[in-house]
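Handing you this structure, nothing more for now.
All protein chains but one are shown at their positions in the complex.
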Amino acid sequence: MAGKIATTGIVPASGWRKFWSDFSESPTAVGALFVFLVILFIATFAPIVSPTNPYDLASVDIMNSRLEPGSQDFDGNTFWLGTDGAGRDMLSAIFYGLRVSLGVGALSGVVALIIGAAVGLSAAYFGGRFETLAMRIVDIQLSFPSILMALVILAVFGKGVEKTIIALVLVQWAYYARAARASALVEKNKEYVEAAQCLALGDRRIILHHIMPNCLAPLIVVGTLQTAHAISLEATLSFLGLGLPITEPSLGLLIGNGFEFMYSGDYWISIFPGVALLITIVSINLVGDQLRDIFNPRLQR
Amino acid sequence: MDPILQIKDLQTHFFTKAGVLKAVDGVSLEIGAGEIVGLVGESGSGKSITGFSIMGLVDAPGRIVGGQILFKGQDLAKLSPAEMQAYRGNRIAMIFQDPMMTLNPVLRIETQMVETILSHDGSVSKIDARARARDALGLVGISSPDERLRAYPHQFSGGMRQRVSIAIAMLNRPDLIIADEPTTALDVTIQGQVIHEMQRLCQETKTALLWITHDLAVVAGIAERICVMYAGRVVEQGPNANVIAAPMHPYTTGLLGSVPGQNRRGQPLQQIEGMVPSLMNLPTGCAFQNRCNLVSDICSSTNPDATSTKDGRLVRCHNIAAGDSA
Partner (left out) sequence: MTAFILRRSLQSIIVLLVMSLIVFVGVNLVGDPVDMLINPEADQFEIDRVIRELGLDRPVAEQYWYFMINAFQGDLGRSFVFGEPALKLIIQRMPATMELALFSLLIAISFGIPLGVYAGLKPTSKISRTIMASSILGFSMPTFWVGIILIMFFSVNLGWLPSTGRGDVATYFGITSSIFTLDGLSHIFLPAFNLALFKLSSVIRLARAGTREVILQDYIKFARAKGLDEGRVIRVHLLKNIMIPIVTVIGLEFGSLIAFSTVTETVFAWPGMGKLIIDAIYNLDRPIVVAYLMIIVLIFVTLNLIVDIMYSFLDPRVRIKGVS
């Protein structure tokens, strides 16, 4: 008499539903995702949602400078978060600043991802000398702290938007390369790659269409965490006066500008942009953390 | 002679997210002073958990939910962790399966042996403890014990590491040693040596031994009594010779029959059909019903109690030959 194995059964769904049910196991992560989406919205539509345009010189009045949060100007508009030394509305400045911070962070992240993934995937697929050399470079670069690399690049090349983005890309690509290579190595040994090779599909096709989609998960995890890191790094550089120019202030620059006012008690010029920065970074990190837990094969799920 | 260990109807359950896993579900057995008892069962039968339950080392989410573990009259299941700690490594010792992972790789053998002595008897000096450790190594047949004491576990071979574990177990002259698959991870030739060593040691020091294994052949050689476990319960226990020569429970019969050596050349290997039921979803009635060749109607409704037989055995089956029961 053939026996049967009794199973208790939560049969997992697949695809997006499963992803969402795993992700929402952590209410914190869901909350963080929501917050991030709000921030993204503000950043994208800053000119529309912002009460004033702080960089339109005509609308800024020096008479309004250093007003406390909640004070009003002549026309009865409220400066919810106060004004800075030149009379600009802090809330608007923060909105525009979010735009720059997120924009630079995301752009550098995407470029770094493309470059890093290309190097990592190729290294894993082709192996040999190329792989050894590429990975050596990655290892050495990763052994230096990111801020140092960024300082070096900016010290040598000078300040500016493009140069900051280049610096951020150069700092980050190595993380992506390492993650891409690691997961590509795992995939490379699976049978479907061998099958594709037997069909004499071109190398590029195999890498792009077959291996890469399966490596996306860890890359996305690295992507979220690195983006947060890039935003933080850019803010630090701007604060030090080395990153973006004054014409396109990111949150870091706002904080830096407000630093001196702190000693006389006008804390809002520095603190509120800082809070905005913090919320952005923390929400991205929380989402990234949960993503990492979901995609980690070693944790029993 | 009074038994030093009496387990009465022990139940150890694991409370997981997916359900309650009844790893040990009504196990009763006895071990006499100086007696060697074999506890046999396949993976998932609950034999290791029985051993851990005695030691009080069941990890969360598991815990003992019922029954008694009487060690020299004292119910271990009722003791607090601190009280149980005084017994472990002292009056009851345990040997694990994988000697590679049992010893801490970053501590010297000496440290790991001396701490066992010192944590139970603070009055012993370090020098005396070290001397005792050295003697214990000699006892299990390890040469140049002084050098070996200073070494690290990875410098030993698997068989020697297991001997060190045995030496550690014997350091405080326990009344009972629980050995959980001690030779499974060793080479066959070493296995024989270690089995022989343990038998000799236990007989010399009059230490009781509970040998837990899946391999019937191993305990057939040294155990005085054998207990067979299936799906969290003991289905047959009795004197070695009787159980091996004339098994009564259908599972025991099947187990003996599956040993390759028993079969004649050219004949297909005997096997027990079917698979072990999930311990979270045990069927009502006997757990073995879906694989048994003696199965009858009553088997699917009532869990058989243990019946005593004339030749000193306890068997849990509705269908043992009537003439055999006491």
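Per-chain residue numbering starts at 1, and chain names A and B are given in the order in which the chains are listed.
We adopt the following convention: a contact is a pair of C-beta atoms (placed from the backbone, for glycine too) under 8 Å apart; a residue touches a chain by one contact, two chains touch by 3 or more.
Note that the structure is predicted; figures quoted are calculated from it, not measured.
Asks: If I'm reading the header right, one chain is hidden. Which shown chains does it touch across the whole complex?
Replies: In the entire complex, chains touched by the missing one are A, B.
Asks: Which listed residue, A:Gly127, A:Pro145, A:Gly202 or A:Pro245, touches the chain dropped from view?
Replies: Hidden-chain contact among the options goes to A:Pro145.
Asks: With respect to the chain omitted from the figure, which of B:Asp98, B:Glu197 or B:Glu224 is a touching residue?
Replies: Residue touching the chain left out of view: B:Asp98.
Asks: May I ask which residue of A:Val111, A:Val186 or A:Val282 touches the chain that does not appear here?
Replies: Only one of A:Val111, A:Val186 or A:Val282 touches the chain omitted from view, namely A:Val282.
Asks: Even though one chain is hidden, which residues of chain A still touch it in the full complex?
Replies: Against the left-out chain, chain A lists 28, 140, 143-145, 147-148, 151-152, 154-158, 228, 232, 235-236, 239-242, 252, 255, 259, 262-263, 265, 267, 270-271, 274, 277-278, 281-282, 285-286, 289.
Asks: What residues on chain B make contact with the chain left out of this view?
Replies: Counting only chain B, the missing chain is touched by 55, 57, 85-90, 93-94, 96, 98, 101-107, 111, 115-116, 119-120, 152, 154-157, 165, 168.
Everything that follows uses one rule, which is that only the chains that are shown with their structure count from here on.
Asks: Where the centres are mean C-alpha positions, what is the separation of chain A from chain B, in Å?
Replies: Their C-alpha centroids are separated by 55 Å.
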